[in-house]
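In this view, the complex is presented without one of its protein chains, the others remaining in place.
When the chains are written out, they are named A, B and C in that same order, and each has its own residue count from 1.
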Amino acid sequence: MTETDFLSLSPFLILALAPIIIMIVISIYRNYEVVFGFSVLSIVAAIVSIVFILPVIPHSIAPLFLVDRYSLFFITIILISALLVIFLSYDYLKQLDGIREEYYIILFTSTLGASLLAVANHFILFFLGIETLTLSLYILIAFEKTKDSSIEAGIKYLVLASVSSAFLLFGMGLIYITFGSMQFSVLEIAIRHLNQLPLLFIFGVGMMLVGIGFKLALVPFHMWTPDVYQGAPAPVSSYIATVSKGAVMAVFIRFFFNIRGFDNQSIFIVISGIAVLSMFVGNLLAIQQKNIKRLLAYSSIANMGYLIIILLTGSDKGIQAAIFYLITYFITTIGAFGVISLLSTKELEAENIEEYRGLFWKKPWIAIVMTFCLLSLAGIPITAGFIAKFYLILEGMKAGLWILIFSMIINSVIGLYYYLRVITSMFSVANENLLPSVSVLGKVTLAFVTISILVLGVYPGWLIDFIVKYAIL
Amino acid sequence: MKTLIALIPALPMISFLILVLFSGKLSRKVAGWIGAGSIGIAAVLTVIVSVDLISALPEIKSYQITLWQWMSVGNLSADISFRLDSLSLVFCFVITFVGFLIHSYSIGFMDKDEGIIRFFAYMNLFVSSMLILVLADNILLVYLGWEGVGLCSYLLIGFWYKEPENGTAARKAFIITRIGDTAMIIGIFILFLSFGTFNIQDIMHLASAKWVAGSSIATITAVLLLGGALGKSAQVPLQTWLPDAMAGPSPVSALIHAATMVTAGVYLIARTNVLFSLAPIVQGFIAGIGALTLLIAGFSALTQHDLKRILAYSTISQIGYMFLALGVGAYSAAIFHFMIHAFFKALLFLAAGVVILVLNEEHDIFKMGGLRKKMPAVFWTFLIGSASLSALPLVTAGFYSKDAILWFALSSTSGGVVLWIAGIVGAFLTALYSFRMIFIAFFGEAKTQPSFQAGYLMTIPLVVLAVFSLFGGFIELPASLGNFHLFSNLINQSLPVVGIKNVEHLEWLFQLISSLIALSGIYLAYLFYYKKPVFIDSFNHSKIHHFFEIGFGFDKVYDILIVRPVVWLAEIDKKDFIDQINISISNMALIGNEVLSIAQNGKLRWYLLTFAFGIAVILTYMMTK
Amino acid sequence: MLSVPVETQILFAGILFFLGMIGLLVRRNLVFMLMSIEIMFNSAGLVFIIAARHWNQPDGQVMFIFILSVTAVEVAIGLALILQVYHHFKTLDVDAIHKLKDE
Partner (left out) sequence: MILIYLILILLAGALLAWISGNLNHVLPRVITLVTLIVDLVWLIIYLLQTVAFSNKWLIDVQHHWILQFGIGVHFALDGLSLLMLLLTFFLGIISVLISWKEINSRVGFFHFNLLLILAGIVGVFLSLDLFLFYFFWELMLVPMYFLIGIWGHENRTKAAYKFFLYTQASGLLMFISILALYFVHGNSTGIYTFDYIQLLGTHMSASTGLLIMSGFLAAFLVKLPVVPLHNWLPDAHTEAPTAGSLILAALLLKTGAYGLLRFIVPLFPIASSSFAPIGMILGVIGILYGAKLAFAQTDLKRLIAYTSVSHMGFVILGVFSFNELAYQGVVIQMIAHGISTGALFIMAGQLSERIHTRDINKMGGLWEKAPFMGAIGLIFSMASLGLPGLGNFIAELLILLGAFKSNVLMSVLACIGLIAATLYSLRILQKVFYGVKNTDWKMNDLSIREKTIAVSLVIVIAGLGFYPQPVFNIAKPALLKTLDEHNEKTQLNSENLKVETDLKSKLYFYK
């Protein structure tokens, strides 16, 4: 290991050290604020460290790591999202009884796993990253162990995620057996000269798709999503929706483009089918949903359906569109779950749409944040979601994916319906129920989210420039 | 002098605006005098302009004035411009002069009515529109006036809006005339697209230059314009609205539904005579319609009970005469009859108005009786009107005007015996039903007592009109009786002269026949309705009587053929079936939601099963591919 | 040494994996389900061993070690969660746990 190696791994080191330090601190002096402050600092430090890595990239630590602009970009997104989740968790956890400092430890390990996925260039790191992430998530989901629903969600996620991991692993094994390498770049070279991919390889990719499809909550591996989103604490749900999915997407894009999956017809068709099904099933399931967490879960299924269209474009621009989409999706999802977690109390999770009735007239700013998030999810102009969808459709059309684009259009309309339902109830006549007051931290986070949505919606040029510059494989 | 022409329609319009804008601040009397006075001034102006124009004839045939450019789009241009020639002069004169008399009468007639200001506003608007109609230089402006008078007719028929029936009658009038108007506007389209102008004179010149007589385009255009004329002038088959239009106040019936508006069709055909001469079939058709209408309406008039309805059918019938004259190319005769008809029919309506007002809204002639003694002024003027209507030989104006038509129906190059016979039968019917009114309403014993006597405001116009009904005819005397052609010389400045077959020496014979027919009609009326023989009673209860009474069942037929299907059409799809498509789409989404939602049952093993199923499908697909 | 073709070896691993899946589907007890998952993981690990043997590389073996450690963590967390499930639901029958669902 050289100095450069260590330098380029510094974010991971920080992320790995932080939970250890927290553990030590807790064992000496248990204080929620201290742990929280330290966590924030660590994440910020990790983000800052990225700036120092920039000069040395691309740097490969053979055979597992590949630290390049693409991975750093994703790590940045992941870390910022994690930071926002931490901010939102602060209030949410504060009102809980019992032990809550450990939450941040687990959050760090899972963020570590997610970040590892972004630099993975090898099945081993792929597997380890995804397992680190998932294993931490089991705990996070079941973190409110006094609640039935939290435990139920945890066990469901555990069983299903394990099965999907097993599939992923088996698929990796099959690919390894065909080409004798677990490194993406080696696989790429091996495949380049083949006219026809070996069946075993395609089979392997198919099984990996199961694992990845599960993590991204794509149909038909989506069934867990609503239950887990509902059962998990709201910040954790937002974490699953953003960090977990983003990281898996990062490694999947890299892997998929390395093996040029879009060139293979059967993979192409399977992914198209999954995409179309995800859009329709996700949106249709949402239209009558009364629980807002489940609704967002279904919406995330549909959104991931939109997103994986981009895999089939097979172009760098497609990746950029996907990243832009992911970023806006992260922001809006965190915003939406943020509102939920800020409005939740110890006794009552603010998850029924009924509880949002008349929110606008009681807490206008919160309602506006929620409205912007939902409009962004629906892809209405002046929100980031609109530009993101535009970008996605643009690249999809460039690649001639007409059927997928049209089913996306149809689904945008269906989707609009249930987003409007929530908005409508927020703007209708108020009911009597009381809402908790929102802390400054929560307000700042939401304000950040809203401003980002607006800025990206009206003036997205700079981010696109940024993505074009940095997010290249 | 020219600017005065613009003032003629402008005065009533100004008065209308004053009445509308200051409706809250004017007293009832003042409003009436403003309304009537503006028309009076307009009448004076008309006379001044007339004298000027007539003295300039025949060197200058018309005065023309353009107020402003209405629109100019591409090659389309239309101005707000007026043109006064001898034809419009006659119309202007009748409109302003008779209009003034009727307005003055109305001050008395509407004295008690709460809506008197509204009434005069509408009336002024009507006069203004009517003047625009007859003065307009381009056909689009004619159409503006045409629709304007239609609107006023609608408003005035429904003037007493509290009775829903009045509204219905008004609506009927508007819709039926609108059907004709739509045909007319299509005709105007054809004219514009053929000649690139709306100017009537230009159109006429270009039409005679470009179109071949009897060509299909000329025929179609003529038919379409005729549609408008039929609607406005209540000719078969669009005549059914006029009897119902009697729901309006009597002055309205006198002015709009007897003297002026309903003759707009006559004006239109006379104005665009070149087109009709290019379409001889249509012109023959006009004569036929005129003959048919005058008979149908004559029979119907014979059986009515309502005083105003009798007069309404009589109006239809008399306009039938005018159409007959137009059809045979006797334009001056048609216009002459229009003028005389305006006098005596206005007189009759006004007199009837007095009767009805005085008898507290009693319309049924069989409940009147004996009015001769109670209201002598009304009786005598009514009698003069009826005599003029029945064309009592030599002494009444109606004789000269109707006789001219009958004569031309036979002697014109496009006339014929059939048309003449129809006219003669009509003349007989006219005399019969006119004196039926007289004998039933004014003779015999009184059945209803008059509540008060009409004031001078109402009786003076009656007297004036009676004078005109008697002596108005002497400006135009047939060859056999003095051969004085003041009127037709004037009219022929702007309209073609009728072509005559070589039968002129027999004119006196036919005049004699028609005179006898009229007299016999009066005598029979005396027999039937004064002496009251038994068989008249049985006739009154016969089916044929009923058939006549309902106007030959046109209303019923239209009800079945048009009204009910339209209502049915409106009713069947009230909720808009296309909406069901939306609903079914959203229902599909809801069903999809419910089906999928069943799968989200929270059971882990079920999730695993779908998981496994999904894998199986994907892997099987990949293997088989 | 008996040489078995690599396809057969993979098939064996595949059957093992399939059995694990079947076990997962038919068992209701959470503990047994966890065991079935272990079987699936191990069969996947077997594939890596086979591959390592096939290509004469150590990578597969390394991967297997990683798999072992990960599954160990997995079981640890799993058992902890199962404990909590029992605590909350008083049963380990997975069919009884379905509070979270669409209404």
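Note that in this section a residue touches a chain if its C-beta (ideal position, glycine included) is under 8 Å from a C-beta of that chain, and two chains touch if they have at least 3 such contacts.
Treat the numbers as computed from the prediction; the structure is a model and nothing was measured.
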Could you run through the displayed chains and say which ones the absent chain touches?
-> A, B
Among A:306, A:386 or A:470, residue touching the chain not depicted = A:386
Touch assignment to the omitted chain, from A:370, A:416 or A:471, lands on A:416
Filtering B:12, B:35, B:99 or B:148 for touch with the omitted chain leaves B:148
Positions on chain B where the hidden chain makes contact = 20, 23, 68-74, 76, 80, 118, 140, 143-144, 146-148, 151, 154-155, 158, 161-164, 166-168, 171, 174-175, 178-179, 181-182, 185-186, 189-190, 192-193, 566, 569-571, 573-574, 576, 578-579, 581-582
Across the whole complex, the chain not displayed is touched by chain A residues 361, 375, 380-382, 386-387, 390, 393-394, 397-398, 405-406, 409-410, 412-413, 416-417, 420, 424, 427-428, 459-461, 464-465, 468
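Here, only the chains that are shown with their structure count from here on.
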Just how far, in Å, is the C-alpha centre of chain B from the one of chain A?
-> 79
Cα centre of chain B to Cα centre of chain C, whole Å, reads 96
Rounded Å distance, chain A centre to chain C centre (Cα mean) = 26
Touching at least 2 other chains, the residues of chain C are 21, 24, 94, 97-102
Touching two or more other chains in chain A are residues 155-156, 159, 163, 167, 226-227, 285
So, in the complex, the side of chain A touching chain B is made of residues 155-156, 159-160, 163-164, 167, 199, 202-203, 206-207, 209-210, 214, 219-221, 223-224, 226-227, 265-267, 269-270, 280-281, 284-285, 287-288, 414, 417
Can you list the chain B residues touching chain A in their complex?
-> 589-590, 592-594, 596-597, 599-600, 602, 604, 606-608, 610-611, 613-615, 617-619, 621-623, 625
What does chain C use to touch chain B in their complex?
-> 21, 24-25, 28, 94-95, 97-102
